[in-house]
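Note that one protein chain of the assembly has been removed; the remaining protein chains are unaltered in position.
What follows is chain A.
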Amino acid sequence: MDLPSALQRLSAYRARSTRASQDIFDKGLVVLNSKSASKLGDDSWEFLEQLALAAIDVGRIDIADQCLQQLIDKFPGSPRVDCLEGIRIEATESPEMALKFYEELLDADPVNAAFWKRKISVLRRMGKIERAVEALVEYLDTFYTDVEAWAELADIYSSCNQYTSAMQSLSHVLLLSPQNPFYVLLFAETAYTSGDVPLALKMFLNTIDMADTDEDSLPPTGMLIRAWYGVKLCTRRLLKDTRLSSKSASHTPVPGSLSLIDSLAKERLDAAYQDAQDGPCAKLVPSWLVQV
């Protein structure tokens, strides 16, 4: 492994913030041992941060400490280095200690989003869900525009079966990132799980409307298959049990063309599996589709 190509790869990882820890670690070690990090100029500090994170990820704490020490010497009191130090503490020490570390940092600087996020992740890992939710809500009250944090909150609520709250969080996610069909799908699945089938159906259809490309003739792939499965599940339940439509917590009307949608979903799912001649799906899916 020669130096220039290693450096190039590392900077590409940095630009995309890829988490390829083993690769970063191997290549970073080459750079670190060749003592050429100082030649990188200002990039060398970012390189050290990257290598430290990767080293923690692969469990080579000694290398991480080496990088961290250099960073601490260069930037004493920098919040970014503090955060890295916190991650280093999380790696080996007890979560209580990491929590204490972050709380001290937050006392000194309550507007640092990175500290908040680390603290919340530690809380969730410790199983202190209520405190994690409390902290997350407090964090989002200040930093409303953090999509990932809203999604995390929805995830926590879902893990506690609080689907209504989860959907409320997800609606903020949708507002903040209306162009992402994955979040719509997530909302649809949460709605389905919560029992609001008409709303789920609408949301699954929304996902399809957003995610489908213009090549409608091609069989659906990826998340589209998932969305069509969702549509099929919803229409089947709605057709079987008409009372379900009145049980929508969000008072979503059921579309009148239910049977048309149902047959379209069946058609699309059939198309998705038409190439699977053998394998378990070839038989299971058609038989599931004709079930009533």
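Assume contacts are C-beta pairs under 8 Å (C-beta built on N, C-alpha and C of every residue); 3 or more make two chains touch, one makes a residue touch a chain; residues count from 1.
What we mean here is this: contacts and distances are computed from a predicted model.
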Per UniProt, what's the omitted chain called: "Vacuolar protein sorting-associated protein 51 homolog", "ER membrane protein complex subunit 3", "Succinate dehydrogenase [ubiquinone] cytochrome b small subunit" or "Tetratricopeptide repeat domain 14"?
"ER membrane protein complex subunit 3"
Omitted-chain contact residue, chosen from A:42, A:141 or A:275:
A:141
Among A:43, A:85, A:155 or A:212, which residue is in touch with the absent chain?
A:212
Which residue of A:9, A:27, A:88 or A:202 touches the chain not shown here
A:202
Write down which of A:95, A:195 or A:255 is the residue touching the left-out chain.
A:255
By the contact definition given up top, give the residues of chain A that touch the hidden chain.
109-111, 141-145, 167-168, 171-172, 174-176, 178, 184, 199, 201-203, 205-206, 208-209, 212, 216, 249-252, 255, 257, 260-261, 264, 267-268
